[in-house]
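With one protein chain held back, the other chains of the complex are shown just where they sit.
As written, the chains take the letters A, B and C, and residue 1 is the first residue of each chain.
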Amino acid sequence: MSKFLSDNAAPVHPKVWEAMRAADSADNPYDGDRLSAELDERFTDLFGRDCAVMWVATGTAANCLALASMCQPHGGVVCHQEAHIEVDEGGAPGFYLHGAKLMLCEGEGAKLTPEGIAALIDPIRDDVHQVQPHAIAITQASEYGRTYSPGELASLGDFARARGLGLHMDGARFANAAAFLGGDAGVAAGPVDSLAFGFIKNGGMSAEAVVLFDPAQADMVKYRRKRAGHLQCKGRYLAAQILAMLDGDLWLENARHANAAAQEVASGCGERLMHPVEANELFVLLTQTEREALRGQGFEFYDWGAEAARFVTAWNTPEDDAAALGKAIASL
Amino acid sequence: MSKFLSDNAAPVHPKVWEAMRAADSADNPYDGDRLSAELDERFTDLFGRDCAVMWVATGTAANCLALASMCQPHGGVVCHQEAHIEVDEGGAPGFYLHGAKLMLCEGEGAKLTPEGIAALIDPIRDDVHQVQPHAIAITQASEYGRTYSPGELASLGDFARARGLGLHMDGARFANAAAFLGGDAGVAAGPVDSLAFGFIKNGGMSAEAVVLFDPAQADMVKYRRKRAGHLQCKGRYLAAQILAMLDGDLWLENARHANAAAQEVASGCGERLMHPVEANELFVLLTQTEREALRGQGFEFYDWGAEAARFVTAWNTPEDDAAALGKAIASL
Amino acid sequence: MSKFLSDNAAPVHPKVWEAMRAADSADNPYDGDRLSAELDERFTDLFGRDCAVMWVATGTAANCLALASMCQPHGGVVCHQEAHIEVDEGGAPGFYLHGAKLMLCEGEGAKLTPEGIAALIDPIRDDVHQVQPHAIAITQASEYGRTYSPGELASLGDFARARGLGLHMDGARFANAAAFLGGDAGVAAGPVDSLAFGFIKNGGMSAEAVVLFDPAQADMVKYRRKRAGHLQCKGRYLAAQILAMLDGDLWLENARHANAAAQEVASGCGERLMHPVEANELFVLLTQTEREALRGQGFEFYDWGAEAARFVTAWNTPEDDAAALGKAIASL
Partner (left out) sequence: MSKFLSDNAAPVHPKVWEAMRAADSADNPYDGDRLSAELDERFTDLFGRDCAVMWVATGTAANCLALASMCQPHGGVVCHQEAHIEVDEGGAPGFYLHGAKLMLCEGEGAKLTPEGIAALIDPIRDDVHQVQPHAIAITQASEYGRTYSPGELASLGDFARARGLGLHMDGARFANAAAFLGGDAGVAAGPVDSLAFGFIKNGGMSAEAVVLFDPAQADMVKYRRKRAGHLQCKGRYLAAQILAMLDGDLWLENARHANAAAQEVASGCGERLMHPVEANELFVLLTQTEREALRGQGFEFYDWGAEAARFVTAWNTPEDDAAALGKAIASL
């Protein structure tokens, strides 16, 4: 069997396992251990600007904790109508933001633009009957495997600042976007105020990083993390995962592997591709008959509506499997 | 150095590590894997009554998710005034229960009694100006290392049922209580409606079990777990931890070790003990001079106010360390 | 000046004033007075089925308190995308329902249909990643002044029951809908589970009625009303308003007057009407020049987008004003 269902259940990378085992000896509880203590500096180096960093166990918690630092309960967060926080997080933003509203925006490839956001929020009257936007959330790479270019990020940053809105980035597949953009984390993050930097899909086990580029927010987010039951007493094992991913740029290496596998598949898809492949997800027009044929050859993947399929590559996708899938699609 | 600070930062047990590594291959996401699927049956066997079981990463989340199934936002949860949920969870119950109130009760050894609870809630007028109790939360073993006997649990269960209140048990150190009571999990849980069964302090890494003895509540709690960002996509690694702890009763073995170490220490404490030692925590009257003397001998522990110290043993406390500490205290 | 801006700032009806003054003598606090005590029975008579009734000061509170009785914090409420609770209540449902989600449905005339709702909710996977619907909210008369017929209400009721969903009715202009439908409150409410019965726009000052057709919910809603700061200590003055409106069917008389005025205006609108006029609101296609011309003649009203205007009649709209407006529009 050759699996392209998702990257969210891939095994843990051996170097991550090693680092976790080694953390047995670092025995201060919560985030008082020496590994957790390294995070701020390591990410500040990586991004080239000051940041405060906390581990949490899921991307949902990472997104919500960051958003809660920039949106009041009576405010709203602009996001794409197909954003993960709207569609797939079980209403977590409503919980963490105490009833704040997600304000759903359109945009090609599940990406937002200043124009699209303006079209949504400009008609909102500045009166108490209508929820006012407090923040914007974008996803890098997007829910359709698209990346924001540095220019696009800059213009969103300008727009957010001009409107007094916070700007958060859901980076469940941030590594894949960064790899696509050349490997510079700072470039891939652009001017966002916060980032949920995903490691779990990319070889980690249970650790994502909440990156706050305004370190003054860290205090509040730490209290909220505890309050949400996300302060693990053996947090050193989460820090260890993240540090192992940063060491020697394993995060980039893994993402590059997944992206390359995706390109391998894409090379066989031609006109069938619904979106340019800019990370590790492919959305491919395939009839039911064609999908059945592929499954008959041992490929596993999800349907995407009635006329398409989604394929996701991962850090451990065998190159041969990707090549075989590309050929199989080309041969349909 | 000889550590008695807490059991919450002890290393992960080797058998737990093994089980986690083996889970690499069980690659369905969330709780769709074969390990998570075993939980309901395994715990039903363990407790001798039907239950639905979910993993979460912290005891705080486990307690709060269970409590949210039995207390409405406009209600209250009776707990001891020194209960962990009141004192040490950063206001998590207020978050998860949407503003419900903790109603603080007195009781010797941080334990509740029907009489104590009645004294608290009987004066509450049955009108909308006053928050009404919806549930009771007890801790087994208690915050002072005390256990509830089967008879005490039965009377609390009768009381709760008679008053129409849910009954939840915080079991961060449930294993230690069960070991003290003879090793039967069902006996140690008594008639509670839900239990946060702790494994992390007892050799696990990041998995506690929410045990719902009314399996009909499982659906709601699963939605709430996701909504709280506690549904990990690689949940199989949490299930693996729990199953490893259940296999061959490792949970009991570890707890017995910790309890025995605590008794070893206790044997040197005599009249200094503030509470009977019924689990793995000791609260010992020691002057500052005496505490300094012990620390000079290499023992690490926390002060407990100005005139006492708290010592906690763990699954990995060396017997010699415990014996040495007991002797050192006896020699003061 | 001739005002068609809204019915929400009309003066209080003289009979309501009288009843309020008379309530000076009914001096039990909160809802312990003899006037509040009459509500359940009076509305049970009016609707011909059992109900429990509470006053609150606003329609927003009335809607939210009722919805909170049928939607859990992790669930969703299906409503029209232009529903008042979505567009104009400042995020109140997010507050009262503790972060539950409004699920936005399309529908002609701001009305919902079983088919429209099914199209929205059928694609929702029954898993924890997606918020599940718990309730439906409709508006009678709708935000475009349309009414649900008895047949439409019956089919919505059947649909809701079949899907296990609660059914709430926002009745800010319920009286106008009932008047349009012939004057029977029970017919206009159909099989809904709860109704926010509006009196303020129809001659009251500060009292709406939360009508719960499942009286078993009353206890919870009363606690929630207090918790929301909506239990007024001199509640008798709210009860008095409502009873005055019920006496001699003043609620119907006032609504009939407003509806008749709306029909008077409508008679001059012809093809300009964007929606059939079934209550006391008119949405009329008018260019900016035409709107200016009307304003030049002393008519006050709100623009409705760039190419239309909204006119609202009230219990106190002079017949001559309505006739004059109808003629003025016809003469454009």
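By our rule, contacts are C-beta pairs under 8 Å (C-beta built on N, C-alpha and C of every residue); 3 or more make two chains touch, one makes a residue touch a chain.
Not measured: the values here are computed from a predicted model.
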From the touch rule at the top of the page, work out which displayed chains the omitted chain touches. A, B, C
Given A:Arg173, A:Lys201, A:Arg224 or A:Arg272, the residue that touches the chain left out of view is A:Arg224
Of C:Phe43, C:Phe197, C:Tyr223 or C:Phe283, which residue touches the hidden chain? C:Tyr223
So which of A:Lys3, A:His80 or A:His98 would be touching the chain we can't see? A:His98
Residue among C:Cys64, C:Ala209 or C:Ala262 that touches the chain left out of view: C:Cys64
Which parts of chain B are in contact with the chain that was left out? 73-74, 76, 87-91, 93-95, 97-101, 128-131
Residue numbers in chain C that touch the chain omitted from display: 3, 6, 8-12, 17, 21, 24-25, 27-29, 33, 56-58, 60-62, 64, 89-92, 94-96, 200-201, 205-206, 223, 226-234, 236-238
Absent-chain interface residues of chain A come out as 72-74, 98, 128-129, 132, 220, 222-227, 231
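Everything below uses one rule, namely that only the chains that are shown with their structure count from here on.
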For the pair chain A and chain C, the C-alpha centroid-to-centroid distance in angstrom is 42
Separation of chain A from chain B, taking each centre as the mean of its C-alpha atoms, in whole Å: 34
From the C-alpha centre of chain B to that of chain C, how far is it in Å? 50
Residue ranges of chain B touching at least 2 other chains are 223, 226-227, 231
